[in-house]
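A single protein chain has been removed from this complex, and every other one stays in its place.
And then chain A:
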């Protein structure tokens, strides 16, 4: 079933750069959703995204789900005293009037138990669950292994 869902998701995805799409739910906008190609399906994939809270109420990202992986989880790369570790993040705060980035070297979604290897040019859906705003699904672009982020006209602003 997972294979079917993923296949459907991959087939239906338009070739246009999904990472540059903006999806809104309540006061939150979700954009620049991207991932990196993986070498096989035995190693975890990664999920990066940018969330902006334009409202006056704090929210938090509390979970992610995707047909592309059996065990998607939120993690944070922490470099402390010269040691990098990657603790599980129970939730990622999205404070009122602020933007939060899941980006290399910081918060990220770790996609364990990949259904299939992620290939550059593919895309797959990820459903983000927020404490207050609820659920929203975004399409995630798989970029090259060496990519540093999506190349959108408005990226990084």
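Rule of thumb we're sticking to: a contact is a pair of C-beta atoms (placed from the backbone, for glycine too) under 8 Å apart; a residue touches a chain by one contact, two chains touch by 3 or more; residues count from 1.
FYI, contacts and distances are computed from a predicted model.
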Undepicted complex member, UniProt protein name, chosen from "Cytochrome o ubiquinol oxidase operon protein cyoD", "HTH luxR-type domain-containing protein", "Branched-chain amino acid ABC transporter permease" or "Redoxin domain-containing protein": "Redoxin domain-containing protein"
Residue of A:46, A:65 or A:152 in touch with the missing chain, whole complex considered: A:46
Chain not shown, touching residues in chain A: 36-37, 39-40, 42-46, 71, 73, 75, 77, 79, 82-88, 104-105, 108, 110-113, 145-148
